[in-house]
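A single protein chain has been removed from this complex, and every other one stays in its place.
In this document, chain identifiers A, B and C correspond to the written order of the chains, with residue numbering beginning at 1 in each.
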Amino acid sequence: MTATAKLQHDFSKLPEIFERHPQDDSSLIMILQDIQKEYRYLPCEALKLTAEQLQLPLSKVFSVATFYNAFSLNPKGEKVVRVCMGTACHIRGADLILDQISNHLGIKEGETTEDGKFSLEVVACVGACAMAPVVIVNDHYHGSVKVSGAKRLVKDK
Amino acid sequence: MINISINGRLVQAEEGEFLLTVMKRNGFKAPALCHHEAVEPYGGCRLCMVEISKPQWKGWKDLVVSCLYPVSADLEVQTDSEAVIQERKTVLHLLLARNPHTKEIKDLAAEYGIVRSKYQEVAEPDDCILCAICTRICDAMGFSAISLVNRGHGREVAPPLNEPPPDCTGCLACALNCPTNYIKYTDNGMTREIWGKTFEMLRDPQTGMPTITRVFAEYLTKHREIPEEYFGLGDESHRKRTARNFGKIAAWTREETVREEA
Amino acid sequence: MTEATTTTAATRKITSVKDLEKLRREHKAENDKYPKQVMVCCGTGCLANGAAQLVEAFHKALDEREIKDFEVKAIKETGCHGFCEQGPLVVIEPKGIFYTKVKPRDIPEIIEKSIESDEVIEKHLYVDPRDGKKIECYGEVSFFKHQERIALRNLGKIAAHSIGDYIAVGGYQAIAKALTKLTPDEVIEEVDQANLRGRGGGGFPAGRKWRTCRDVEADEHFVICNGDEGDPGAFMDRSIMEGDPHAVLEGMMIAAYAVGARRGFIYVREEYPLAVLHLQKAIDDCHEYGLLGENILGTDFSFDIRIARGAGAFVCGESSALMKSVAGLVGEPREKYIRSVIKGLWGKPTVLNNVETYVNVPVVINKGAKWFTSIGCENNSGTKAFSLVGKVRNTGLIEVAMGTTLREIIYDIGRGILNDRPFKAVQTGGPSGGCLPESMLDLPVDFDSLTKAGSMMGSGGMIVMDDRTCMVDVARYFLQFLVSESCGKCVPCREGLYQLHQMTIAVCEGRAEESDLEKIEELSDVVVKASLCGLGKSGPNPVLSTLRYFRDEWEAHIREKRCPAGVCRELITYTVNEKCTGCVACITACAYNAITGEKKQPHFIHQDRCTKCGACVAVCRYDAIDVA
Partner (left out) sequence: MNMRFEVTPNLCIGCRTCELACSFTHTIEGKQARSRIYPLDGGLKDLWVPVVCLQCDDPACVKSCLVDAIKFNVDTGAYEIDDEVCVRCMACVAACPFGCSLFDSHQNRVVKCDLCGGDPACAKFCPTQALTYKSALSHAG
């Protein structure tokens, strides 16, 4: 069973997100993406409001929210560290980099640090294979990451 | 009407009909765990696979799921060829690895001479074979109260947000049609409890017999224009009331005939 | 997408082929006005290396020098050249001076020498790793010289999101020609004659697909562009969508005109935010110019395109799963005995082609089928884009004629293997492809021969591996990826790939016996035959192809509990040898403090704490750690 966090949020931004997309069920995924971007995860309340807005059964919204990698039902850290494990990066030692970072942050892949600062995730190819191995911190891409240099990426200033 | 041959026997079918339907109609059997006539064929369990070929394919054969394969003219079907049996046994080994203690899977595997899976059993096995009959029936009935969540090997049937499902009417269709009785519920005539939600049963005022849940009746009244009072009595009391009503008419016609004869 | 109603937009709206031609001449003149243009590559790769700061530095430096507008105002932020490893890249046209690894501090010198005068700065030139020669001009660089670019024709040559640049190089002439000179059937005939096969990996002829879709009676047809590109190690579609979005739109318009569709979707994966940005801008610009919406170029053809963003699911690269995702549902494929050209999105006839297929279409229409079939080889006309990555010196995006051999790609374009290590295998076709050994290096790369060799063209990922790569580990890696990406609907894929993965892990950890090998092969065959969709059907390919070409490695892991390539952690031990100079690099790198030793003294690895992660080997500059 997936754990669902119960944090209180003001959902004032939801109507604005709903306006951006046509009012039909093919907008479900894009609305959830905007919510994920806004709150860094998909709060249960937001899922319920989305289901009502698109007149979709809540079970359909929940299936979609748990099917796709982009969505998370638990809050992510301020900084989301994504280590690319695509084939090119894997061949160039991405697992070593994952080891270094996960040891430094003290969390495993898919987890968030206690202080909510960092989330560590693995992603399968972000299309920057020519600069393998790649680590992305929020939207900033770091290419040709060295094993020794991996720790520096997650030093919180 | 077209002719196809199954295991060498010529049978008739409509162009585009599903092969499994044609097979069943002519007495040919194939296991079909994820198949239920109330919903569209799903093609998930792959146990109903059979071998097909056509003269013009010059010997090329293919394995297809009969539940979804639309028949076409001069199709030649083998329901128990060597390739079919090997595929079916491997699928059963895989299912046994996922559901080692499930009676229906063990029985089906035993039919093919399999007692234990040759693959490694999963960590915490349960009886769910992820055939999605429950979720598809719930969708077909218009409730969509439960659904398949997560993706891949960790997939499972669950109510939304793992809370009691708001859209569930307690009709029990999911539990009653689950091939392995995985969905648990309680039903003591007064209340019914499923997916962590409790439902009050409508009961016949005279006999006290339960009929369906109040929520379900309200749904049928609202969405299928069934007058609310129809749910006021159980079927036995309805029959008694009908007998007395028609009795009045019969009594009235009886007096008429007597009066006419007099 | 409502029409922009402001008056200025109205004036820019073109309503005839004549307008388009007038616009083309205007924009071409606009570009030719500048004797020199500075092309700064702003693909995701170069942006990661700081290309954005580069563009700012250029503008600032030019303003300080008050270099007048007409001299070199055009700083073009172009799409990805494909040579990201050498980025950030700057090309100075018209001569094509090619500068690599440019930093903002180098800008003043570049302006002074290469722009204000015609000097070439040696230190920024590309050095050929094989013969150390410095190469000045873009066309001469070995990486580009052997390429033949059709799908990538505009990458690096035009500003990525400028409709003006695209029209200036002849953009939208093909749709104009189609709308005014060709009937839909003639368009299909041209694409059919060109034998343009699907570049998404399947290789199904696009013409035949369009014709089937067109012949289906329905109130609505759809055209969809598959920009999911889920294959790890592939980024051709990303570069095209970022660098030449209008070519994708034009290809879709022609397809829509051919099959009679009024609505189209571009499905872009969530990991490509820049591609979504540039595509959306291109769509909005097209609306402003009247190239999308009602009565395009004054004809009765109306067409609109909407972006559908993926959300992280490799299975959504499969056609029926993609269509579910576009409809906002869970990406669960369906059995395709009734193909999606007949019943696809929302049950309507739908054409689904890959990004690279669509960008070829305008060229086929403009230059004709005969020209297109003159490129490539028998039954495989045209070119194919690959992302050449892994242990090869020149990594990046390439496009070669069909039929080019693997050897030409890896050695002529890729300039051989990194650090001169021996070549071992090349993996094509992504997770559904296979690994080809050295004996297959002279295999011509086209749909049919790759499939015959047990691999697959796939979308075009080409991952080169050297002797330090363990093939069993590669099979385990792909299985792990597929198990996490399987949608979980059908038993052979959900359970079969899971069991294959468990058994392969056992082989990697030396827990497997001889009988396991046979069990793996038998299960692989059934998963290939019985799975519902392409993910499951091709999932075992990495296992089957590594067993076919590298069976000795599998047997070494099972019989001798040995990993010849020194990768599988449970089977190798790390020991410090006599070359150790005591530089402490490995001690700091070791995340499990399994290495001890004083500065300048030989270090020691404690086997009980060592997790065999290999970080020490990666940082050791004296090759002082043996892997046995």
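Annotations for the structure displayed:
Operating definition for what follows: a contact is a pair of C-beta atoms (placed from the backbone, for glycine too) under 8 Å apart; a residue touches a chain by one contact, two chains touch by 3 or more.
Quick caveat, the model's predicted, so the values are computed rather than measured.
Considering the whole complex, the hidden chain is in touch with B.
Checked against the full complex, the candidates B:R9, B:K29, B:K222 or B:R254 give a single residue touching the omitted chain, namely B:R254. Of the residues in chain B, those that touch the hidden partner chain are 36-39, 137, 140-142, 171-173, 176-177, 202, 211-212, 216-217, 220, 224-227, 230-231, 233-240, 242-244, 246-251, 253-254.
The criterion applied here is as follows: only the chains that are shown with their structure count from here on.
Note on interfaces A-B and A-C: more C-beta pairs are in contact across A-C.
Spacing of chain B relative to chain C, judged by their CA centroids, is 45 angstrom.
With centres set at the average Cα position, the gap from chain A to chain B is 38 Å. Between chain A and chain C the centroid-to-centroid distance comes to 23 Å (mean Cα coordinates, whole Å).
Multi-chain contact residues of chain A, defined as those touching 2 or more other chains: 60, 63, 67-68. Residues of chain C in contact with two or more other chains: 313, 330, 484-485, 487.
By the touch rule above, chain A contacts chain C in their complex via residues 24-30, 32-33, 60, 63-64, 67-71, 85-88, 90-93, 95-96, 99-100, 103-104, 123-132, 134, 139-144, 146-148.
By the touch criterion given at the top, residues 1-2, 4, 44, 47, 57-63, 66-68 of chain A touch chain B in their complex. Chain contact summary for the complex, chain C toward chain A: residues 44-45, 47-49, 82-85, 87, 229-235, 238, 270-273, 308-314, 325-331, 387, 389-391, 395-397, 427, 430, 461, 463, 465, 469, 477-478, 481, 484-485, 487, 585, 588-589, 591-592, 611, 613-615, 618-619.
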